[in-house]
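What you see is the complex with one protein chain gone and the rest in place.
By written order: A, B, C, D, E, F and G. Residues from 1 in each chain.
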């Protein structure tokens, strides 16, 4: 059965997008990315240290031809900053894909919906394939897909908080009205979070801290790979409904009966 | 890394126990059992129809040498009935394993803890390997393991209800104090339920209705196989902690700054 | 102990704002409003039926001097419509208070955050005391309070859905960063929802459908009155913390011991 | 409307039972008990200090004629101990009421269901009015009411843990099948917990730590008084149902429309 | 003949009248309504000063139960 | 005439037979069933040693799908 | 010399006394306590009828704050 995720005209077999930040070592990162089976990885764009310009970059560790690179605009608090970093990312990443983040709040790293929408419209005009990171606000999600975004990426909870998905109900509605793939991003801590998102009909998840900061990142990456597989297959297999009462899984008739020995 | 589940002295690679009831067809059942990768399946013991004694039984569909058979005492409301059915199951199943159920309540199929404990003690004396199905009551769980049960199987929610796991907090405590494998049984609806149970440290899950009644049982069985893999690997990989605030997954310094074009 | 809620320079003893819509009869409405002990009621602005211009209006049922009237902009999907209806409400309601709603989505009635923010800024400029109804988006909430809104009113769940508060985590953050009173609005179904909101530090709640559509509206209004009292007092009384283990509420020493009768 | 709670043939107007343990001072306790409006208070039975036999007891602080005294068997781990302490409590408390606790586990203070059932049967035979504290196990609850207990008191979470009610689903079922008053006990932390229990149809709640350990016990006691009132009234008022979609609380027609000024 | 749009429906009057008189002709209680006049909201005090002319668009509103 | 209760229903046989023969008379596959005899569960090896007599109560069971 | 166990601790008295007198000797308020005597709980009315003898085990209890 072919079951592919299509974003910006590209097909992906894996529904797990992996972030490359917060690993203890680059080796951890490389192993985890491989173990995850992902086909798309996010990267951040930062200033080169001119006092050590030869230092290795992500490009020295990862074969960019093996993965769809998804440059992000993390660290940007305004539309202007996000536009600038998106354009830089396009050059260095050699891709039109961009994970759009406009985040004024350093404490919870919650995105600015209005600014994200404005930046998304401008980036779409410039031919970017825009994957915006936003609060799980169904009205905003609708406007973003109508604005030509390639996906909508509602958050589960605060980035890196490991709190899981607090926004189930909103995400269900976002999925219900979706015309583009929905990618649940941020806060996922364990594969059951990822599985749940896909069971509900989300098209993919983006995971970084849960893998990078696990005791054993590569093993956790594998766990998420299975979790995403599980969730997608369950969605396609059609889950049972919820019933108030029990339904016996063994026949309720023809139960053998003990008898008293004859007197 | 070898990571095996040991119950009653036998080792299992799969941590998914599958029930064989409620399938639409025997073909569905056989396919699902195979797709699940399970090594242990439950069966019920019922009267033979003497007006059609040649009718096929489970034994005609499934190779009992491939699986650990786990006869249950479903349908029994008293200690005496459960003892009798357990002994019949031992003969026909050619195994000492028994899934002990003592269930007086037909509406929610909730077990009778006191009666289950009494029956468990008697069956242990008779050399059975007892896997008791009980409410997620930590004190009862402790008494059952102290009584020599091979596992404790706390319920997530009503059998076949598809409500998932309502008893997370109790199950955490049961796991914390466990001296035998803990198998979460009943109510699981989707693989995220299974994954969650294993992430918390449960040793296995038992699933029947969620697979048997899914639109596509074999595919749902595969989904649960992945869910169990995901949960176990995540448990071994060591999940991240929960934090109140966000933790940036991209560096917060060296963010490139746009500048106004010179006038 | 004086513990007043101050909105737009006015002090209120009651922290329960009540809506006047969806009652089965006007008598139900009047009784419920009185039983609730509220000091602020919302009203909608609608066209007069010129074929029956003498028909009674809210003004014939309720003494507007007893309550702070809060005209809403329900039914408005755009900034322009909301501005127009707000201005009409100001004239007929003889108050600068306005409950700002900009809602393009008829299915879930979720507000448009960006449009609400834009309208809020314009209304503040015109001297309105603006109480905006928005999704529980902490970043948006911050912008609204910075824009001079008199409160922020995050939603618990869809209007009239009776689903309760799905947005606890977001609301906690909105409260944490609040510089104006936070009023939880929409979705509340039972007084425990209201109590919970105030226990978390919300300053008030707005309730309509839960009262209007209850079997006995006046009694439910009374129930909410108590719920709000309970929640506020609990907030001020300082709740106990959460601990993983138990803490005995009876002394654990000097327990009397039975003894065997002497032989 | 008369709405009384009847336990063991006695009528109570208050549905809040208050514990007298864990207060910082006896004055705190007295104030809180009064502020709570309770008519039934629990007490523990402990050895008198013979080196200071004149020390004040609860009896010096509280007028036992004003309250139904409910001696408990806290600290008892076996049936025998519980029977002995129950009998001592009957003498000193001059009442047949007893809160039955049989708790072998010191960490979570979870009760032993089977032992509690056995002790309950013996105490009922001896003419006690038995209020057993048990895990929220519907099958056990049924056996206790069938055994002649005056109430069943399922736990919400570990005693004094402040975790609230983890056992909602089980408690709903216990209420559904109840033939005696159901009193939710243990773990309640805030009045919304109490209100929720009563909204679901519980007949009363028992609260101790949440009041005794609050920053201001008397104020928290008042908060719980309101919470219980709120929950009971809401139960009687008949709550609205839950709907997936929104239901407008303002009319959706006759919305005034702005128009462009004529050119 | 003067054609108006009032609350979304066409209405006509013989000759121009003051807004206030027009409202009173319906028996409207002026204290209970607000009026939008060609997209502008006008205060009650202004009612006497506005004389209706062809093409005018009126929104005459009242408060109703709402949440 | 010997009257039995088999799986809850009355059945009768002309004269006493061995349990094993009785089972085989139904064409039952002995490897696929277990038997309760007056409340006792008896092993397959015992089948030939048990001869049925009046009033005996038999439970002849098989495994079926169950959870 | 009569040895008792009272509230878990050894105590002794010169010669046998009635339980009631023994309790009063401590200044105990009889209305505020209950007594376990060798595992039996005895009613207040019985106090005068019980005379303590060697090896008796007493539990003298009072109500305290509890939940």
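The rule we apply is simple: a contact is a pair of C-beta atoms (placed from the backbone, for glycine too) under 8 Å apart; a residue touches a chain by one contact, two chains touch by 3 or more.
All of these numbers come straight from a predicted model, not from anything done at the bench.
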Going by the contact rule already stated, which one of A:22, A:225 or A:239 would touch the omitted chain in the full complex? A:22
Who touches the missing chain here, A:9, A:53, A:127 or A:241? A:53
Listed in rising order, the subunit B residues that touch the chain left out are 248-251, 254, 256-262
Hey, which subunit A residues sit against the chain that's not shown? 19-23, 26, 29, 42-48, 50, 53-54, 57-59, 69, 71-72, 74, 84, 87-93, 159-160, 206, 208-209, 212
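The rule is short, and it goes like this: only the chains that are shown with their structure count from here on.
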What are the chains that subunit C and subunit F both touch? A
Dup interface of A-F (contact pairs over half shared, numbering-based), picked from D-G, D-E or C-E, is D-E
Greatest centre-to-centre gap (Cα means) from subunit F is with chain E
Distance-wise, how many Å sit between the C-alpha centres of subunit B and subunit F, to the nearest whole number? 34
Considering subunit E alone, which of its residues make contact with at least two other chains? 7-8, 36, 39, 59, 61, 64-67
Which residue numbers or ranges of subunit D touch two or more of the other chains? 19, 21-22, 44-47, 72, 74, 84, 88, 108, 110, 159-160, 163, 208-209, 212, 248-251, 254, 256-258
